[in-house]
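One chain of protein is taken out of this complex; the other chains stay put.
Should a chain be cited, it is by its letter among A and B, assigned in written order, with residues numbered from 1 in that chain.
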Amino acid sequence: MNNLFLSILHGLILGGAYGLIAVGLSVIFGVVRIINFAHGAMLMASAYAYYELFTRYDVDPFLAMIVIAPLFFVIGFLLQKVVIRPLLIRERASVLEPTSVMLFTIGLDYAIANLYLMIYTSRYKTLNTWAYSNYARLFDGKFVTQYSRIISFVLAFVVAGILWFIINRTELGKRIRAVSQNRDAAALCGVNVHTTYGIAFGLGTAALAIAGACMASFYLVSPSVGNVFGTKSFMIVVLGGLGSIPGAIIGGLIFGLIEQVGAQFITSTMASMLSFILFLIVLVIKPDGLLGKKK
Amino acid sequence: MKRVKRLISLGLSLTFALSLVGCGNGADTSDANAQDTPSTGGNVVKIGSLWPLTGGSATIGQQHADGAEAAIKEINANGGIKSMDGAQIELVVADTQTAADQASVACERLITDDDVSLIIGAYNSTCCISASEVAQKYSIPFISQGGVATDVTERGYDYVYRINNTATFDVQEMIVALDEVCKEYNLDTLTYALIYENTDWGSDNARIWKELADERGWTCVLDEPVTNGQADMTSQVLKIKESGADVCNVSFYTDDAIVFANAMYANQVDLPYGIWSVGGGWQDSAFYESVSPEVYEYTFVQEDWDMSGVQNKEWIKEVAQQCKDTYGYEMSSFFAQGWTAAYVAYYALESAGTTDAEALRDAIANLNIQNSDEERALLSGYSAIVFDEKGQNTFGGGPTGGTIVQYQNSEPVALYPAEHSSGGTAVLPIPAFSER
Partner (left out) sequence: MSYKGNSIFKGKFFVWLAALCFLVAPLLANTYMQSILILVCFYAFAAVAWNLICGYAGTMSLGHSVYMGIGGYISTILLETKGVSPWIGMLIGAAVAMLIGVVISYPTFRLKGPYFTLASIAICEIFGTFVLNTENLGPIPLKGGSGWSLTQTGYQAVMYEFRSKLGYYYVAFILLAIGVFVTWKMSRSKLGYYLVAIRSDDDAARSLGINVTKYKLIAMGISCFMISLAGTFYAQYFRYIGPDRIFGYDLAVQIALIALIGGQGTVMGPVIGAVVLVPLSEYLSATFAGTMSGLNLFLYGVIMMLVVYFMPHGLCEYVVKAAQWIEEKLFGAHGKRKQSKAASK
């Protein structure tokens, strides 16, 4: 039972969590084709929602998910339909500014992160739930990890599976795929493009809310926590392939492995550099990502 | 819709125009040398309080700012600056955003726009360096608190003073304490692992530890810089476990400290002579609220203040309660550092009796604050504050500076140096996990 094997296991588990955080972004990115720079901030906001429910009502985040995920679905849907839609329409019409949605989400990211800083201050908090404080021990105690991490790993596949099912096996999914492949053609077929965008955004945000429950259960809650996972999510999504759900999970697993296994041989700082370099190489060689489909 | 759009556009344009005006607002014709106006006629003296309130060090900076605020409140309530007819002190708070260039800009604003008479700040070494650079240029005294880089007081700037330890001292305290341990337990040599956050604070600590350890012939079995924001430190912890080190030196801020400490405990890493933390996250009460007591049991922490004071002095217990009531958290050394810095500024003003920059500078240079049961300035527990010719507090570090404590039964027991010891004994070698 050497450290290499253990670190592979840890890398996979961590990677699953990364994948879960990224999968929501992948759906949004893949369907609506916008980089949502507020992704990290929204993850943080969902974590604080769980924090409130846990500290006030003693509700475990994994239970609270049942309420918070639909709530965030609605938030995402409204965000897309009310706020982002006019920007998208305008963007389409004019050649001059292909960046307004991206800019808008940058502003949104600043605003949300600092709003929470104002409300909660910068003190780090942890949710000392059962899953956070208790450890699973396998292989004669050599492999130790929080239960919350294992649950997150499992959830990553569950959520990915559900999303994949929705997108590939339902009528709604057909509309989503149509709209992501060719907006105008879809519109010609009678698909309400912007409602479908809204649903896709909502699904992505709901997935993000679930990821928030996981993160709050194994990591920390603070206004800056979004930054840690935000940038990584973009890399993962692109690495795995825009709009590819399995791609997001696999991208996450790869990142997790690089971090944990890499740290066995080189310093973690070099390992993080390595993941960025890998990302660049994949981008240049295969811009559609590992599992992306050629357009 | 078009009209609404135009209206909003106009509104936004007005906001921008106003901000240009607003920036100039309050700025009189003062230039760099206008600070030599003699003793204040008005009854308010302004002190700049420059800390990272946003960005990576926000939580620490906020505690410093709170400490300074509490101290000034107390000073004002006790009659303000008596040598200036009871002038009240106004703290002008500014945010460095944990960025050196923003610190420069903020310091510039404090001096030229807010007309402060002196400045305390700025926790992060890089911010202390660049902000004090500005202060020196304008000949405004800068009392540096928190920045440990040697550069702060090595530039020959006569307006810059530093209260706290340099990184050298912090680490030295621990090494000296370990020398004691080696003597007591008849150890010829030690093997050590280093794990630290990779910005200047952690890297400096690691480098200095290595230098001092090399002098003693100790062996480094692991040197592990870590980027901030690791969601999982198991891999690094497994490396430490495998290295078989006697001692592990840690430099982490609160978030990484929580993840690290949990991982070390979960993986039951046995270190015969313990985890030695250079403060950081282990000085933040948020850490202790987040991890269970077994996690930090037996850890040695280098606290930047005299922990025994918290346990023994009545007035300190009162301040701690006050901190809890007003700010909602347990008082930490960060709070105490901010408090002390504010008090030093006050004593300088009291001694100089004027806001004249040169007089203030000389007053600071001649300060002699000795610790006693009643000395409220020294919440942070330095045995004294006396600045040398470089502006460094000679009692900020070394054997009479901070305290090394070990957590036993969830309580910090002050152990080293002997002067700050509460009389307890170290639990060494650390009981292996299998025996706990």
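Please note the rule applied: contacts are C-beta pairs under 8 Å (C-beta built on N, C-alpha and C of every residue); 3 or more make two chains touch, one makes a residue touch a chain.
All values reported here derive from a predicted model rather than from experimental measurement.
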item: Touch criterion as defined above, residue of A:S122, A:S180 or A:S244 at the omitted chain; value: A:S122
item: Options B:V93, B:V176 or B:A365, residue touching the unrepresented chain; value: B:V93
item: Options A:I13, A:I35, A:A186 or A:L291, residue touching the unrepresented chain; value: A:I35
item: Touching residue (missing chain; options B:I47, B:A106 or B:A177); value: B:A106
item: For subunit B, the residues touching the chain missing from this view; value: 5, 8-10, 12-13, 15-16, 18-20, 22-24, 27-32, 53-54, 58, 62, 92-95, 99-101, 104-106, 108-109, 112-113, 125-126, 129-130, 133, 149, 151, 155, 198-204, 225, 227
item: Hidden partner interface residues of subunit A, rising order; value: 29, 33-35, 86-87, 90, 94-100, 102-104, 106-115, 117-118, 121-122, 223, 231, 234-235, 238, 267, 269-270, 272-273, 276-277, 279-280, 283-284, 287
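Throughout what follows, only the chains that are shown with their structure count from here on.
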item: Inter-centroid spacing, subunit B versus subunit A (mean Cα positions, whole Å); value: 36
item: Residues of subunit A touching subunit B in the complex; value: 3, 6-7, 10-11, 13-14, 17-18, 114, 117, 121-126, 128, 133, 135, 141, 144-146, 149, 218-220, 222-224, 227-229, 259-261, 263-264, 267-269, 272
item: Subunit A-facing residues of subunit B, complex; value: 54, 56, 58-59, 62, 198, 224-227, 229-232, 234-236, 238-239, 242, 254-255, 258-259, 262, 266-268, 284, 286-287, 289-292, 329
